[in-house]
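Submitted below is the structure of interest, expressed as structure tokens.
Shown here: the complex without one of its protein chains, the others still in place.
Coming up: chain A.
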Amino acid sequence: MAKPPGEPPPQAVLRGEGQERDLGEHLRRADSPDRPEPPQWGPGQPPFEGFEPEREPRQPQQSEPAPASYRYRGVRRGSQPQEPDQDPSQLQDRRGSVGQTRAPGEAPYQWHSPFQHLSDPRGAEQASSKLQVPEISISQRDVLGQDSDQAPEARQSMYQSYALGLDPYQTQEPKPAYQTHVAGEDPYQADECRRGPYQPHEPGYGLYQSGYSPYNDQIPDPKSRMLAIQNAKAYLLKSSTISGLNLYDHLASVLTKILDEQPTNAVDIIENISKDVKWAQFQKKMDTLRDEHEILPTFEAAEKRKSLFLTANGEGDEELEEEIGETPLPNVMETAFYFEQAGIGLSKDESYHIFLALKKLISVQPIQVCRFWGKILGLEMNYIIAEVQYHEGEEEEETEEEEVIEEGGKGMDEVEDEDEEKEKEDEPPKSTYKPPPVIPEEENGTGANKYVYFVCNEPGKPWVKLPPVTPAQIVCARKIKKFFTGRLDAPVVSFPPFPGNEANYLRAQIARISAGTQVSPIGFYQFVEEEGDEEEEGGGGRDTCEENPDFQPLSVAEMVDSLSTWVHHVQSILKQGRCVWFNPFQKSEEEEEEEEEEEKAEEPDELQQETGPPLLTPLSEDEGIQNIPAWTAQPSTNLIPQHAVAVLQSNRWPGAYAFASGKKFDNIYFGWGHKYSPENHTPALPPPVQAEYPSEPEITETRDPTLEEELAFKAAKEAALAAAEEEEDEEDVEEDEEEDD
């Protein structure tokens, strides 16, 4: 706050002191707006009290606060029904007494104040330096200077002097000061001029320009003044053609709100108050309950993300040495840059957070290779997925875990078998159903379980390792189509029932997407040489490939023109749910049917080569869906082909993309994790209902014999007895007895 230095002229201070008691009274009466006469200013004071800095520049303009205080009163009344009658007279009253140089309406004062604010400090300086402003203006400024530094009493006294100076009822003293203002290059006058836009709208404005004394209590022409006021009010009451509101009511409710709530520094927030008042009419308070205090989740989330940066800083020193060597951390930002060229990718800050999260993951887990796989959207939360490969030794732990699980499963089967054996004694109808042999899952580091996947919902949240995928899960995942929820432990409610929860489903979908869409430019990978013997078996047996050190990148135009320049570098998953075919009938030579593998069962020795395309098959071999090609290749830009990036978009897995630029390439997936199907999803039908029992003569019901038949039978029997020779009839007798039962 720049306070003009100076000493308070004694008069002002004295006057202030003299009025001190009076002010106290006013303040005490702050809530009695109906009181007539000067004490009414009381209500207007409190806002000023908490508001020295603003007040300071305003001071020299002695007339300012007075209108304000009047306005408060007016508004308070304004909310009462009889207000319209009162109001004009009040206005007039005030104008007559105080602001004669001012505009006629109320509104001008309001609109006016911001200008005054702006101009005041300078104006005040001018007033004090150039003009010989007597008494009041200087004294007030000085008092103010004191007041903001010093005691509230001083402030009070200042207010008093202020009020006093303004109050036309009480004294005419300020008049000379004010007049000099008016006469000189008073900021106030400047304001008046600057008010330009409003002038034409102020009816009767001209009346006040012909120089009569502003402090003249006598109204020169009451009638025309009255008219002017009515005109002004009529203007204010005119309702808007767009919103149907009128300014008068709006101002009234704004002031009501201010006075009801009495905010500190009201002048600072007057625009917002006005806005709030307008907005309030669109917000109905439906109930009287108070809204629960909102705890913003923003802070919690920010805290989590902050931890990413903190660990990065904390461990930075130790890791620096390691990082000079080879780091498994992928350059997420660089990849993001290339994908961005094609309009794919997350926002930059999210990418960076993922970058940091991956770094954190690597620092915790013994990871050899790491890649940002993509993001799968869910209903409640999304999954951010990292694809990693452990160091050699680390995989064993996991395999042990799996075995435990598998054994558990087998154990269950055995128990069931035992039960069945026991039950055999009672001889219930024996089930002829034999479950298809369980196809074992692939070992870690091979096939569909080549990589380990970690997911988290948001960067900063803990990474969770997904369990390895089993063939059964992959087979079932192909038959269902479900949205992910974002919770790994959520059950997958589907038909056919999915073996596992959402974590397994997610893992299965990741395996399918990877197998279908992980592609690289041709020549980037080559087969590992040592596998010559497998090749003899049929070419497709090679299931590993390595980076080709002599890779010669193709030009972008070539990469875009032909899909044969791209190859799959991840093994395709067979119908069985494995990448390497497992013959379930090798050990047990039972010839049970497993529909998918039926043909193969005939030649169980020949392995999978007839089903899956071999590794490093060009994309041009991919089947499209109906007439839709499997892939769409495009350069990222046609305008600058020299620096374009080749971008590949999968049509079978919408959301899977690949880019290639020089030696760099990457794959990424952003989507819902579903395969494209032009036809509607048709869930598998439940199998037909089984027959309850075999239909045999023992069980079939026989017809009851009629009376005639019985009689005939009896007659025959008697005849037979009489004959007593024919043995053949014995059976009939027995039957007869049975029937009688």
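Following the convention adopted for this analysis, a contact is a pair of C-beta atoms (placed from the backbone, for glycine too) under 8 Å apart; a residue touches a chain by one contact, two chains touch by 3 or more; residues count from 1.
Everything below uses one rule, namely that contacts and distances are computed from a predicted model.
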Per UniProt record, name of the chain withheld from view ["Trafficking protein particle complex subunit", "Ribosomal protein S2", "Radial spoke head protein 9 homolog" or "Glutamate--cysteine ligase"]: "Radial spoke head protein 9 homolog"
Touch criterion as defined above, residue of A:523, A:629 or A:705 at the omitted chain: A:629
Touch criterion as defined above, residue of A:549, A:678 or A:697 at the omitted chain: A:678
Identified contact with the non-displayed chain, of A:257, A:305 or A:450: A:305
Chain not shown: contacting residue from A:345, A:447 or A:467: A:345
Hidden partner chain, residues of chain A it touches: 242-244, 275, 278-279, 282-284, 286, 291-292, 294, 296-298, 300-302, 304-305, 340-350, 374-375, 377-382, 481-483, 626-629, 632, 636-639, 649, 651, 654-655, 670-672, 674, 677-681, 683
